[in-house]
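Missing here: one protein chain of the complex. Every other protein chain is in place.
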Amino acid sequence: MRNNPSSRLNYRESMANYLPGRCYIMNITKDSGQISIDFLVGFTIFIIGFIFVITMMSGLLVGLQSKTIDYDAVAYRTGVILVEDPGQVQKDTPENKWEFLDPAYKDDIIRLGLAISPDFPNILTRAKVDRFFDSDYFSYPDDYRRMLIFGGAGTYPYNFNISLDYGTSPPLSIGDSVPDGQSYGYIKRAVFIKEPPGEAVFTCPGNPERIDININFPDLYDTEREPIYNIDPLNEEIRIRILTDPNVELTDVSLLKSDADGIYISVPGLNLPPVETSGGPAPPYPITVIEDPLNPGMGYVKIIFPQRYFSPFSDKSSKFLLSFSFDTANYPPNQYNYDYSTDFQPSPTLTPAILEVCIW
Amino acid sequence: MAKLNEDGQWIVLMAFIISITMLVLALIVNQSTLVGTTTAEAVLEFPKSDIKDLRNEILRINEVYADSGGINPNFFNDQMRAIALDRKSALVQYSINIVNPSGMIEIHFNNGVTEYNEKYY
Partner (left out) sequence: MVTEEGQLYTIEGITAAILMVLTAYFILNSTSILTPGDTHISDMQLEQLGNDALKMMDTAKSFDATGSTIYEKKQSDLETWLSYDLITNPFIRETVIKEFIDKFHKYADDDQLKLFAKIYYSDGTNVQLLDFWNPPPPDIPPFTNRDHYVTVSRWVYLKDPEWDPGEPKTVLLEVYLWRN
């Protein structure tokens, strides 16, 4: 009866049923559409309280992202990628080792990793270590975030600090140091670094007319030594020093490559790296190799083949002949072999190092 | 008044609902920090170093055998299986092809949670 729309129409009729002078108890419903003050006050107090509470609670969830909870997991993953993974480049890049890639192709690197190969984790190569920490090639922090930290879709900007300590002071490092009072994720890995070979010193007294050095790649890529104990002329720097009698005259230096029949022929278009002698730099020939003040009684001739010098025109089965020709002809030519015989250079060793990763 | 006027109770009920929602949110925040612990547990549980070590050892056995011949490299299978079962609760088995020196090496590892099989040429 309360909500009956016809109640108003029937007002007169229904009112006719009530006798005047009697007290009747009736439901008085207001259909007027105005809210009572009581309700307004109560509701206002409720809403004010609600806004107050929401303001207090909103700070609870704001700082909460899944990416900021677990810095240790990101640090662990980064450590594993650096130490146990050799890195990867896109398939059709001109060079499949990221540490020798031209800076213009930087975007083709999928992932950075310092290990020598997946079969030898915890052993890093010097070339990768140098390139990784070189700020001329990789820009901090974007390149590292893209290729190493992997903050996820949209790349959450983790801050990081990666440092490698192998005895230098200060250790190599990338990134800012951790701010004070900041909680951060941390991992420490112990690794070896495979160093390039040391300088090979050949002592050649007696002033021969030519000194020949055989560089046989098949001897150097000895399968017993595995990739971690060998000299890698295709990818590592080769340094050769010859000690001669003082005051001989060096007239020419040449590099010849053995062809299929074993005849040594010159490589077309090849530029030798600069030669240094105790009498000065050598490309203007002839030059007198005077006595070295640091090593009385002998002079020296030094040549350094930089990293990747041999790779454009050779492979693991190539053989080379490096010849130094001198002017005076006292003795016939001397031959030496650049290989692992220990009388001219120390065998390659592994350097222990510590890698630390901090993420915040 | 014939019965209690219960018109306004929905306000208090809303307050209750909001309080319970806040409790649930606070619980979520509290539990979220445990996520970090669970990740570390998962890392500890996965036998990464066990598998790598096992693989390294088998390749070393193969290398020593290939060089000096003599004892059959599969001879160590029993030793390794017994020790691994006793100390690491893991089932380890490998076989090295001795007829063809550059043949296939098979490695199996199963510690109940993680299983690893490899054929290495």
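As written, the chain order gives the labels A and B, with residue 1 at the start of each chain.
By our rule, contacts are C-beta pairs under 8 Å (C-beta built on N, C-alpha and C of every residue); 3 or more make two chains touch, one makes a residue touch a chain.
As the structure is a computational prediction, the values presented were derived from the model and not from experiment.
In the full assembly, the chain not pictured is in contact with A, B, by the touch criterion defined above. The chain omitted from view is touched by exactly one of A:F100, A:Y137, A:F192 or A:Y331, namely A:F192. Touching residues on subunit A toward the chain that is not drawn are 36-46, 48-50, 52-53, 56-57, 60, 72, 76, 79, 83, 122-123, 165, 186-192, 224-226, 229-230, 340, 342, 347-350, 352, 354.
On the side of subunit B, touch with the chain left out of the figure occurs at residues 5, 7-9, 11-12, 14-16, 18-19, 22-23, 26, 29-30, 33-34, 36-37, 40-41, 43-44, 49-50, 53-54, 56-57, 60-61, 63-64, 66-68, 71, 76, 78-80, 82-84, 86-88.
Please note the rule applied: only the chains that are shown with their structure count from here on.
Rounded to whole angstrom, the centroid-to-centroid distance between subunit A and subunit B, based on C-alpha atoms, equals 28 Å.
Here subunit A touches subunit B in the complex through residues 39, 42-43, 46, 49-50, 53, 57, 60-61, 64, 66, 69-70, 72-73, 76, 121, going by the rule given at the top. Against subunit A, the residues of subunit B that register as touching in their complex are 8, 11, 14-15, 18, 22, 25-26, 29, 32-33, 35-36, 39-40, 43, 52.
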